[in-house]
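Note that one protein chain of the assembly has been removed; the remaining protein chains are unaltered in position.
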Amino acid sequence: MSDAHNYTSDENPYLPKPARIIRTLPQILDHQLFQIRFEKEEMINNFTYRPGQFVMLSVIGTGEAPFSISSSPTRPGIIELCVRRIGHVTNALFKLPPNAPVGIRGPYGNGFPLDKLEGNNLLLVAGGLGMAPLRSLLRYALDNRSKFKDVILMYGARNPDDMLFKYELLELIEQPDVKCLLTVDTDNSGMWKAHVGVVTTLFDHAEIDPNNTYAAICGPEIMFKYVLEELLKRNFSKNRILMSLERNMQCGVGKCGHCMVGYKYTCLDGPIFNYWDAINLPEMV
Amino acid sequence: MSSKPKIGIYGLTGCAGDQLVILNCEDELLDIVGATDIRSFPMAMSGGDENCPLDIVFIDGTVVQPKDEEMLKRLRERANLLIAVGTCAVWGGVPAMENKFSREEVKKRVYGPTGDLFKTITPQPLSSFVKVDLSISGCPIEKEQLLQAVASLLHGDLPRLPNYAVCTECKMAEYPCLLIEKGHLCLGPITVAGCKARCPSYGRPCIGCRGPVEEANISSEVRLLKEKGFTPSDIQNRLRTFAGAADSLQMESLKEGTNA
Amino acid sequence: MKIITLPKENFAEFVGHLCSFGEIHAPIKRGDRSFVFAPVKDASEIELDCVRTILPLKKYFFRPMEVMFNFCAGEGYEIPSEVTDKRIVVFGAHPCDIHGLNILDMVFNGRYVDTYYLARKSKAAIIGLDCIPDDLCFCRSTRTDFVDTGFDLFLSDIGDKYLVRVGTSLGDDMVRAAESLFYEVQKEDRDAYKRKSIERRESFKTEIQLQDLPGIMDLEYESQVWQDVGETCLSCGTCSMVCPTCYCYSVFDELDLDGSSGRRKRRWDCCLFKDYALVAGGHNFRAKRSSRVKNRYFHKQRGFVSLYGRPSCVGCGRCKAQCPSGIDIVDVITKLRSETRV
Partner (left out) sequence: MRKSIVIDHLCRVEGHGGITVKIENGKVAEVNMDIFEGPRFFEPLVVGRTYDEVAPILMRICAICSAAHTVASLMAVENAFGIEVTPQTRLLRELLVQGGNIESHALHIFCLAIPDFLGYPSAIALASDHLQEVKMGLELKKLGNTIQETIGGRAIHPVNAVVGGFGKLPSQDELSGLKEQLKRGLEQSLSGFDLVCSLQVPDFCTSPNIYAALSSDGSGYGLFGDKIALSTGGTKDIKTYREICNEGVVAHSHAKQSLFKGKPFAVGALARIALNGEKLSGQAKKAKDKLGMSLLSGNMLYNNAAQAVEMIYSIERSIEIIDELLSVGLNEERPVDIRLRAGTGTGAVEAPRGTLYHSYSFDERGRLTEADVITPTAQNLANIEKDLRVSVENLIAEPKESICSKLEMVVRAYDPCISCAVHLLKVG
């Protein structure tokens, strides 16, 4: 209105930055881990993020979609996204040839409040694809082991073939500095050595002090419900329960309106919400 | 052998308008031909291959006789992706307008005894007989949507077509509302967009040629048209001109509230 | 603020001077009784008495459909020059229109800036004009009947002159370009302005009580009102398209036949659409129309207050004027307030 301004493309938050898929690691049926690196050296060096944040991934020509970062900022250079094949963009992504160009913008969202978490016990509870954002936090905590007290992971999958990051996590079971509890709803293989039963049954296998623990939960809606019950039963403060929400997102930067829950933008104020905030969002009750 | 997708373009019973839209892509036609391997397009070429498997088959027109049904089922067997093009293929179109009288009866009246030589069935959209992978509606389809669809399909993706009402496009283009300003019987609120509100742009009410939008609130539309003084039979006629076979337009659902 | 007067007989000449600041856009007639902002060549085409246009001014800065960038395999992205090239002068923006833009300014600024909106906005001059409300206007209730920022010039009709408030240095440039047409404010001008101002205030016929509405909305979250409106609503999207402060959009890619070049586009979206809150896999966070209707009101009257300290509705009455099924925002809010059901 007063001073005409031509915005440069650097200021344009919608322009994806060129990147390449350098490796894909099949996980389970229709889920793959994509390792992605920016094309430009300066992007590789400057791209920092917090566990729990997400990026907008473009398969140019098909579209864009949000994905949590599964890798940890403690291991820079490569971004890992664990993606479920489910629609247009993800289909196109799975069909890309090796070394294909993609676009990345971000990181977006609040991520986990690391400053608060540090010095506390961490309880990570994941179901299904919910492991994607929690793996970032898990790796971060293990790489910064001294900053945290106990680290407990509870992860449930439908059966052993549906478990993401299975081998990596099985290794953790042996590791002393983390309590890794894995469970499956049913064991169809007969080879499963860890627990069988829904995630909440794992609570019997860990000692948790609600006063100096933060719980981070991510998974299907129904799992949330039962895990919350379990935590509240154990007198967890609603402020110490963190959850990652999923909503439709078209922009990732708080403009398009789609991810609005009540009056919060999942992309700006979330996707990590503490339970108190979440129940105060009109649409979450 | 080329690796270009093998395409077939066919018409069942209809005005062939949607196939003509393909031919009307004068500026792009040679590009389309270049990017694909058109195996059969009886309206425009002779000597098509009527047996090979097809990656994508485009079909316009309605099923009104057993011959159409046979042809459709045969094409389904041959095709990886079957695309219904045009309101006739997607919703039954004008031929399916009225389903009150028996076709056989009319046929007798019209053709006399010779009518027995051929059979007719109640006009129905393709989806009544086979699985349809993508529906591009419009009477005729919009060129722009067709080209978008072809580009997406060649890329291995299905196009994302508008899933909102004509009113949205009407307002985006800032046309005065004919329903409000002139009391016209406009079906814009319940018709699926994609035509850029073509009729309102000419000061004409939408007659619903693209068929109903998903979850259209038909009962509210009917109520408001009645308030404007239209008779139930006029409203019903108008509603069922292009998509008489659509579930949402059957009389029962006109009465009930829909998914409020 | 610098305030001067422009005699009405000088108005046409002044408009003539404005073209050097950009293409002039002002309300003109379309259809039997509708108006739109459109390019005008001279003052005679302008409908000075237009109460509301079909679309608000957002259409100039946040386009109904726009190309965000073109892409071509291996060549990166190119932002269309249309975004930044053109200068326009919008004449005849009413106070609610300007408030609408001020609200969009807040939304499109912030932690991330929407460069498309802001670039276009930075190239436009806004000349406001006072208006006489009709039955549908309730901008007094939303406190948007008067505006003191967001314009370069603002004209108030005080009889045979306009009182002109100069809001920005660009506005001042426009005045200076035609300096001889303007005069200093006289005592009778001040009196006339105050008289007109009272007259205008008294001409409002529609009022709603908005102050404590956020609380009422929380309280009436489960109200039958939403169910009723949900049954009437056509989900046709009209209200959002015409609302000066609805800014939702959807993003999609369009591919050319060659399969490697194309463009990313966005278009206005509407939270009343079935797919708005749908996520992959088929879960819909607002599957019912009533929940979507409720969301629209919540966002405007409740959520925006939490985020920006004010509701985003500017009381322009467009949604009511244009709703094919006649849903009236004032009516809905009044019902919600008087709702007694538990």
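General observations
In this document, chain identifiers A, B and C correspond to the written order of the chains, with residue numbering beginning at 1 in each.
Rule of thumb we're sticking to: a residue touches a chain if its C-beta (ideal position, glycine included) is under 8 Å from a C-beta of that chain, and two chains touch if they have at least 3 such contacts.
Please read all numbers here as calculations on a predicted model, not as lab measurements.
Shown chains touched by the undisplayed chain in the intact complex: B.
Touching the chain that is not shown, out of B:Val21, B:Val132 or B:Leu224: B:Val21 (per the contact rule at the top).
With the whole complex as reference, residues 11-18, 20-21, 23-24, 26-27, 29-30, 33, 38, 41-48, 62-65, 67-68, 93-95, 97-98, 101, 103, 106-107, 109-112, 114-115, 117-118, 120, 123, 139-140, 198-199, 201-204, 207, 209, 233-234, 237-238, 241 of chain B touch the missing chain.
In this section, only the chains that are shown with their structure count from here on.
The chain pair with more C-beta contacts between its two chains, of B-C and A-B, is B-C. Once the centre of each chain is set as its mean CA position, chain A and chain C turn out to be 38 Å apart. With centres set at the average Cα position, the gap from chain B to chain C is 37 Å. In whole angstrom, the spacing between the mean C-alpha positions of chain A and chain B is 43. Within chain C, residues 252, 255, 259, 262 each touch two or more of the remaining chains. Chain B has residues 155, 160 in contact with two or more other chains. Considering their complex, residues 1-7, 9, 11-16, 18, 58, 60-65, 86-87, 90, 101, 246-248, 250-251, 253-258, 260-263, 268, 282-283, 285 of chain A touch chain C. Note for the complex: chain B touches chain A at residues 155-158, 160.
Put simply, chain B touches chain C in their complex at residues 28, 31-32, 35, 147-148, 150-152, 154-155, 160, 163-165, 167-168, 170-177, 179-182, 186, 188-190, 203, 213-217, 219-221, 223-224, 257, 259-260.
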